[in-house]
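The complex appears here minus one protein chain, its other protein chains still in place.
For subunit A:
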Amino acid sequence: MTALAERPYGRAGGGSRRGPRSGGGLALLLPALVPVLVFSVGPLIYGILLAFTDARSGRNTETSFVGLENFAELLSDGDFWESFRIGMIWGLSVTVLQFLASLGLALLLNQDLRLRGVARVLAVVPWAMPPVVVGLMWRLVYHPDAGLLNGLFGTHVDWLHDFSFALPAVIVVGVWTGMPQTTVVLLAGLQNVPKELYEAVSVDGAGAWRRFWNVTLPQLRPVIVAITSLDFVWNINQFSLVYVLTQGGPGGRTRLPMLFAYEEAFRYGFFGYAATLGVAITIVVLAVLGLYLWRQAREGD
């Protein structure tokens, strides 16, 4: 494996010149729009509309429009708020920890160190693994009897079933799984920082810390904003990993919003209510992202 980040593709094909005659363009855009409409826009609009109905899973149940009733119910649902709180703790802490850990790793990988090759390979392995396998693997690590952790620490904790340890234990797995994408993107960003900038501050006699703070970080800013935003969205919508690890237990301590929605929809059959939950989470995510991007844009000026 050589350079982790090549020059981004797409530079060569750029230009903003218009394509040949727009008639042919329209015919060609049709195959672009049809899959997007049929497979993405359509289901999503249907899903959002369901949030305003009392749709149930039964085959012959009548579905009727109920307006904002589901939303009112959601707002007074204690279980939802608990799940929402856990989701925010999970989403924010995994995103932040994953970012810090990946930034550290990317900085090390960007230097001429010996273990680098091994670390680079290891850093992308979790990306390729099925989330189910990641979950099962960490169950082995956390296993109360045959697990590694208790053996190492000489403790006897049932990590994934303990009321206070379950969420932190699951967060560690979240960080482990999400590091590859973040590391790869940050490393690519680091390698795109123009060398001249470093040379300029080196002349000033700036130390490593000042170089990082005054050159690296500002240059990385757009990449950091993009990847942390994406990570947050991915994390808040996480399902498989935590489902395999804890099924949301113990006592709902790790029941992320998507696990809650899954149960509402496919265990209890409340399709409309689960869709409402999905819409509510979307609104929250958009609000958080909006605030974050707005602040970043303002500070960036």
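Here is the rule we go by: a contact is a pair of C-beta atoms (placed from the backbone, for glycine too) under 8 Å apart; a residue touches a chain by one contact, two chains touch by 3 or more; residues count from 1.
Note that contacts and distances are computed from a predicted model.
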Options "Spermidine/putrescine import ATP-binding protein PotA", "PadR family transcriptional regulator", "4Fe-4S ferredoxin-type domain-containing protein" or "Sugar ABC transporter permease": UniProt name of the undisplayed chain: "Sugar ABC transporter permease"
Of A:Gly147, A:Gly174 or A:Gly248, the one touching the omitted chain in the full complex: A:Gly147
Contact partner of the left-out chain, one of A:Leu74, A:Val94, A:Ala166 or A:Met179: A:Met179
Missing-chain contacts mapped onto subunit A: 1, 4-6, 8-10, 12-16, 18-20, 22, 24-25, 28-36, 39-41, 43-44, 46-48, 50, 55, 59, 101, 104-105, 108, 111, 113-116, 118-119, 122-133, 136-141, 143, 145-148, 151-152, 176, 179, 181, 184-185, 188, 208, 223, 226-227, 230, 233-234, 236-237, 239-240, 243-244, 257-258, 261-262, 265-266, 271, 274-275, 277-279, 281-282, 285-286, 289
